[in-house]
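Missing here is one protein chain; the remaining ones are kept as they sit in the complex.
Think of it as A and B in the order they're written, each chain with its own count starting at 1.
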Amino acid sequence: MEESLEDESLLDDNGEAELTAQTALQEIENAWMNETFAPEILPHQSDLVDCMLQQIAHMEENVKRLDKNDLRALVHRMELDRIRYVISSYLRTRLEKIERYTIHILSEEENRNPDEEPYLTPDELRFAKEYLANLETLFKTVALQHMPPNFQQFEVNKFTVKPNVQAHVFLRANQRITGVVVPGTLNEEIDFEEGSQHIIQYSAVAHLVKSGAVQLI
Amino acid sequence: MFGKEAIKLITELDMYEDIRPFNEQVMRQVFKEMQSLYEANLIDSNAIQNEGNNELLPSVHFRHTALLRNKRCILAYLYHRIRRLRQMRWELGSILPTEITTNLLNAEVQWFQNYNKSLATYMKSIGDNHGLNLTVNMSPPKTLYVEVKCLADFGKLELDDGEIITLKKNTYHLLPRATCEPLIRQGFPPDNPDIDVGNVHLRLQARTPKILHLYP
């Protein structure tokens, strides 16, 4: 049977704080996996990221006070390396998607329902816009301006690359889910038992990924 | 056949994985071809409009398609080159080796510098402006140890965690990989116990300990 440190309900003086950091870490790992396997960019988790980075900074301060040779320091540093890796990988994956689907992502963000939270952080948005502008400048300078009139346009529509949301993904249901519409079957519906694993088109479960009802694996 | 020059750009991309010298010559040819196609179409379009000569329509359509294809090839060429440049930022860092820069157009160098700046700005903003360098920690941390054999007396070496080991001739040691790499690259460790070998970004993913020889 699998066990994880999260099963240990050990509390210190800061009992609550410890649990929050633990939970945040697990959630970042979940976000990392989801972002890795989802074809499209997912809503950002900057609160989590910021929280986790704060935890890391705090821990690093504490560790600095320890003797370099102290085994404790070594153990903490190893964990911090692991956490930094997850966060970095998560953010890198998002940047890669931003670079690959720039125009599509910017358009989605602009057309998003004002009630809905943006998927990109303000800094990611800026990066995306800069990336696009940079590309446009290059195209114009080297190519477009040397082309005949009528062909000098930076045709945003034509240059759009969209993620393939019909790609198949693997998932585990975090809870019992009813009424998942199986694509292409004339609205056949299936249920996911809690803990069950499935392969299905991403488009059928995108909303479940974003709500946390399923975990991509 | 129209587009024959343009396809050379694509072929070049396909044949080589690295960034070749920018093919200005072929580029110019393609622009020239586009210009003449365009001019021919202008003439025919006018003829169609003024004289109603609809028999020219297929030719116009054909040239137009060729024009679009040329444009597409050129932009694809540019796009894929900078994607490779982008990759280099992540693998080699913010300063490109001269072997690469000599193959780039000024505009591409400019693109790279802009990308650099953009990336740096973003990375600095992470974690509420605390900053995080995303170009390190590219692979999962592993406390991999490598078995090494010393071929000569090297003296003392301080490891990352403060432990000091003595590298004597013909002794075997299990060293953290992070410590080994620079030593092997340099050929020998600095003969100074106070020098911190530091953290090296690892690209290799060996799973089993290998025996490496440290040369004086």
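The working rule: a contact is a pair of C-beta atoms (placed from the backbone, for glycine too) under 8 Å apart; a residue touches a chain by one contact, two chains touch by 3 or more.
Everything that follows uses one rule, which is that contacts and distances are computed from a predicted model.
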> What name does the UniProt record list for the absent chain among "DNA replication complex GINS protein PSF2", "Bardet-Biedl syndrome 10", "S-phase kinase-associated protein 1" or "F-box protein SKIP8"?
Replying inline: "DNA replication complex GINS protein PSF2"
>> One chain isn't shown here. Among A:Asn150, A:Gln175, A:Gln197 or A:Ser211, which residue touches it?
In response: A:Gln197
>> Which candidate, A:Leu91, A:Leu106 or A:Val169, sits in contact with the chain we can't see?
In response: A:Val169
>> Using the document's definition of touch, tell me which of A:Glu79, A:Glu99, A:Asp123 or A:Glu136 contacts the absent chain.
In response: A:Glu79
> Of the residues listed, A:Ala133, A:Val161 or A:Ile217, which one is in contact with the missing chain?
Replying inline: A:Ile217
> Please identify, in ascending order, the residues of subunit A that touch the omitted chain?
Replying inline: 1-6, 8, 10, 12, 18, 21-22, 25, 29, 36-37, 55-56, 59, 71-72, 74-76, 78-79, 82-83, 85, 89, 164, 166-170, 182-186, 188, 190, 195-201, 204, 217
>> Using the document's contact rule, name the residues of subunit B that touch the chain not shown here.
In response: 139-140, 142-143, 145, 174, 205, 207-208
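Definition applied: only the chains that are shown with their structure count from here on.
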>> On a C-alpha centroid basis, what's the spacing between subunit A and subunit B, in Å?
In response: 24
> Given the complex with subunit B, which residues does subunit A contribute to the contact?
Replying inline: 49-50, 53-54, 57, 67-69, 73-74, 78, 81-82, 84-85, 87-89, 91-92, 95, 99, 123-124, 126-127, 130-131, 134-135, 137-139, 141-143, 146-151, 159
> What residues on subunit B touch subunit A, complex-wise?
Replying inline: 27, 31, 34-35, 37-39, 67-68, 71, 74-75, 78-79, 82, 86, 105, 107-108, 110-111, 114-115, 118-119, 121-122, 125-128, 130, 132, 134, 136-141, 143, 161-163
